[in-house]
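Omission of a single protein chain aside, the complex is shown with its protein chains in their original locations.
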Amino acid sequence: MPRTPITISENIEYLSILDEEGRLDAELEPDISGEMLLRLYRAMLLGRRFDERLLDLQRQGRIGTFPPIKGQEASQLGAVAHLRPGDWLVPSFRETAAEVWRGRSLSSVIIGNNGFSEGAVIPLDHNDLPVSVPVGSQVLHAVGLGWAARYRRKDDIAMTFFGDGATSEGDFHEGMNFAGVFQAPVVFVCQNNQWAISTSFAGQTHSATIAQKAVAYGMPGIRVDGNDILAVYAAAGEAVDRARAGGGPTLIECLTYRVMMHTTADDPKRYRTDAEVEIWRQRDPLPRFGKYLLDKGVASGEEQNDLEAEVLQEIQDAVDHAEKQMRTMGNPLDMFNHVYAELPPHLAAQREELARELAEAGKEVQS
Amino acid sequence: MPRTPITISENIEYLSILDEEGRLDAELEPDISGEMLLRLYRAMLLGRRFDERLLDLQRQGRIGTFPPIKGQEASQLGAVAHLRPGDWLVPSFRETAAEVWRGRSLSSVIIGNNGFSEGAVIPLDHNDLPVSVPVGSQVLHAVGLGWAARYRRKDDIAMTFFGDGATSEGDFHEGMNFAGVFQAPVVFVCQNNQWAISTSFAGQTHSATIAQKAVAYGMPGIRVDGNDILAVYAAAGEAVDRARAGGGPTLIECLTYRVMMHTTADDPKRYRTDAEVEIWRQRDPLPRFGKYLLDKGVASGEEQNDLEAEVLQEIQDAVDHAEKQMRTMGNPLDMFNHVYAELPPHLAAQREELARELAEAGKEVQS
Amino acid sequence: MTKMTMVQALNLALRQEMAKDDGVIVLGEDVGRDGGVFRVTDGLIDQFGEQRVVDTPLAESAIVGMSIGMAAYGLKPVCEIQFSGFSYQNFHQIENHAARLRWRSQGRYPMSLVLRAPYGGGVRALEHHSESREAYWAHTPGLKMVIPSGPRNARALLVSAIRDPDPVIFYEAKALYRAFREEVPDEEETLPLGRPQLVREGKDVTMISYGAMMRPVMEAAEVLRERQGVEAEVIDLLTISPLDEEILVRSVKKTGRAVVVHEAPRSFGPGAEIVSRLMEKAFFFLQAPIERVTGFDIVIPPFAREKSYIPGLERIVAAAGRTLNY
Partner (left out) sequence: MTKMTMVQALNLALRQEMAKDDGVIVLGEDVGRDGGVFRVTDGLIDQFGEQRVVDTPLAESAIVGMSIGMAAYGLKPVCEIQFSGFSYQNFHQIENHAARLRWRSQGRYPMSLVLRAPYGGGVRALEHHSESREAYWAHTPGLKMVIPSGPRNARALLVSAIRDPDPVIFYEAKALYRAFREEVPDEEETLPLGRPQLVREGKDVTMISYGAMMRPVMEAAEVLRERQGVEAEVIDLLTISPLDEEILVRSVKKTGRAVVVHEAPRSFGPGAEIVSRLMEKAFFFLQAPIERVTGFDIVIPPFAREKSYIPGLERIVAAAGRTLNY
């Protein structure tokens, strides 16, 4: 057969379980305990309300620029829900809900968004990397972490998040390829929110889906409705289990939408229509999941309202706590900390310079 | 349908026309004029004999390190044969046969391999880029050139060559993706010679073929028997026509083999078996094509022998010419040429420094 | 003449050059519809269309690599890297190719390419958005490295950069984008690359800087006069590399003292080259060691602490004082 189609042996699928009308495909419904369902719902709600509160704070000048996550809670939580503490979350910069699920405190987020290095601290009981701003670059770290875990004969895995825009970066490609070659235990989660600042998905790649990019690396790929937490949960569960069992990496594309601006410095009206946003507001993952819990008898309307109040209180406490903490932070001399394990002589001298300058300016700092 | 395969709409095929036993698939046989067939055969022969001569020269210390092309002549020539002078060839470092087809003189190759910048000069009647050593990096230049041609309303296209190893680099990915998005008139030719120095194809990617990587970019991809010049010619012809007509980019994988060492500094015995090499020696593209011409009555054995003698003489002349030319080259002060369009003051001063030093050392150079 | 911010002035430069020369192509992330995250390319797409103002996918190496191809073809790409902190993603394309292709091809291929990128701190930005690493490019043969200090020279230098036959890395201080307005002539204006400018005359000490630091430096010169009657001479480099030291040397031969100011980390930074040139060319005239007032040799801290990192008025005044009292 001299001119023959090459068979693509990778399995590339689309998965949807709870659709936007709230219709459930009962056959595919993942088996999630009531307790876990509640935890997930609470985390989605917390992610949502915290995001809204951050936007308020930003508009009031009480925090700096930040990237809202609204609408992407299901994509994040359905995936990280499978991680154990020893696993590694390797986030980009738009996974606040996932980070909080993993134990990052709300107050540390506020502190970080106020320009304090202290905000980046990772809870000691979780193996996660801090936020990574250079798009796509963190994907490679996940490969190294996954490789290292396997080398140490641990069945811990790494899960890394990135956006649709990130798939254009060379680092995404190199990371996928390395993971394939080394069969590293890594789950690649692309939150395809269809925009990279002002660049639409169509302007980002000529490929019809992100999922099919897995073909290039001999890796399974799946596209899921990213606003359907059940679908995300199911797909991520398979991928995590496969990775943990030594079956290698998976690419998951969560098809979702960035309902808000890119960051608070961005004005999306310049490049997209309200009508498009409106369509996606209707596909909101939160009420969809709420209705499911209601139907399933896991959380009544009242219980959901109580959760709402609880979550708002938690956020208020975090804001208060952060603002109190920040009053004691900010010694400029701390900027020399952790640059090296030990301060080299020339930096000790520069630190001294700054200490002198501050002293002369009458600023009191412990040096 | 909640869990459905994603249909890969890209066309990914395998093509072979003249197999290694010399069997022809007459239905697929491309329509090539006798004159063109002869030109191609001569170019293959020239590529082969020149490569062998370069190896001799290198072993005699008469040129520096260089990368032999033996066995890859068909992959190169079947593809570049479609280019018009106004098109752009964007080579890596292992396309000597293609460069020579495009008009690069044999003597300039020798001069370049002797460490003279002068060797890189591109013939004025061809729009090609010089050799590019950083693996994969040139792919992006082809996209810019193709884009620019279309911007200028020319139907010129760019054809870029790279190896299997290059497909692991981020630049390959970024270039393919940009070409897809901009539908740039670029033909991407991967010479999959199955080794990147000591790294086998299997160690390079977990993907079964290079061709299928086109799926990631929404682009057609094809794998051809790279030792079958008819197959390469047919596939490249389609791709070139498509690009020229505004149909966008194509990825062509030529499955071939690096029969020799990576460069003359390499010892392939460290990492691969002679048996493997022997298998591929049997698949040599040159006798296969010679037999086809014989069978077809395009060139008799005697004519082929005459060509052989002609080609050897051409090579000898080039060696003589190059060695003569090099005797007049090498003014160290020339190293300051072309770094900027005009020599800035600090470089003029540095050039002066060197001129003084050379003068003091009694070396005569025109400054 | 219109009073313009630096953003507007840069926009004017692009607009006029694009109108004049259809070989000028603007490309990068979000430069089209969005008009660039700082709005430098605002409205260009409406005037010149998508063929000339190209929104690219998110890949810096590709943006530069594609620009290199365009430049080899004979176009004049002006690419934007959204923040200089992400220009390391394309470092190899610049070093391996942009800086070399003219030379590698023995003059056959032009490389008229401008890489614009916002640099520097002071705008309460996220990590990687406040760096100042012009020394990387300044140390790379084959490049020109330009940093304007205000709307008017930004406009004139950008025009010159676009017309320049060599690759130019053009850093724009975010802190200056909207900091103040200046009269910018409507008609064409250029400034030669490679020529520092004497912007304030004085006899007691020479202050050398560029970019965003020119503001505190000029302020410091004023303060020095007011507080101590010291007449500082101030030089704005404008082009960091190729560095033309002539005017610097002349000034220091007169003043005998110099202070170099930049945001970049001190060690192996731009100031070191200036110190070296002055020591080579004005050794006998130096009355005191040249002071370097710079960022510290650490990653610039997130914005809660960045004020203490970036050289400010008092730090500069103090350094001048030290050279004067040496």
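Each chain carries a letter (A, B and C) given by its place in the written order, and its residues are counted from 1.
Basically, a residue touches a chain if its C-beta (ideal position, glycine included) is under 8 Å from a C-beta of that chain, and two chains touch if they have at least 3 such contacts.
Since we're looking at a predicted model, the values are computed, not measured.
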- Task: Sort by label and list the shown chains the missing chain touches.
- Result: A, B, C
- Which is it among B:Gly22, B:Pro134 or B:Gly247 that touches the chain not included here? B:Pro134
- Message: Going by the contact rule already stated, which one of A:Lys296, A:Lys324 or A:His338 would touch the omitted chain in the full complex?
- Response: A:His338
- Query: Pick from C:Leu243, C:Val259, C:Val293 or C:Val317: which residue touches the chain that isn't shown?
  - Reply: C:Leu243
- Touch with the omitted chain, as defined above, among C:Ala99, C:Leu191, C:Val234 or C:Ala304: C:Ala99
- Note on the structure: Touch assignment to the omitted chain, from C:Ala179, C:Leu198, C:Ile247 or C:Val299, lands on C:Val299
- Item | Residues belonging to chain A that touch the chain removed from view | 90, 117-118, 120-122, 124, 129-130, 132-134, 137, 139-149, 151-152, 158, 170-171, 174-175, 177-178, 181-182, 337-341, 344-347
- Note on the structure: It is residues of chain B that touch the chain not shown, namely 64-65, 93, 112, 114-117, 133-136, 165-166, 168-170, 196-199, 203-205, 265-266, 270-271, 329-330, 332, 334-336, 339, 346-347, 350-351, 354, 357-358, 360-361
- Task: In the full complex, which bits of chain C touch the chain not displayed? Write them out.
- Result: 85-86, 88-89, 91-92, 95-96, 99-100, 103-104, 127-128, 133, 135-136, 138-142, 241-243, 264-265, 267-273, 275-276, 279-280, 283, 286, 288-290, 292, 296-299
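Here is the rule we go by: only the chains that are shown with their structure count from here on.
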- Message: What's the farthest chain from chain C if centres are computed as the mean of the Cα atoms?
- Response: B
- Task: Determine the centre-to-centre distance between chain A and chain B, using the mean Cα coordinates as centres, and give it in whole Å.
- Result: 43
- Mean-CA-position distance for chain C and chain A (Å): 35
- What positions in chain C touch 2 or more of the other chains? 56-57, 59, 61-62
- Where chain A touches two or more other chains at once, by residue number: 168-170, 203-205
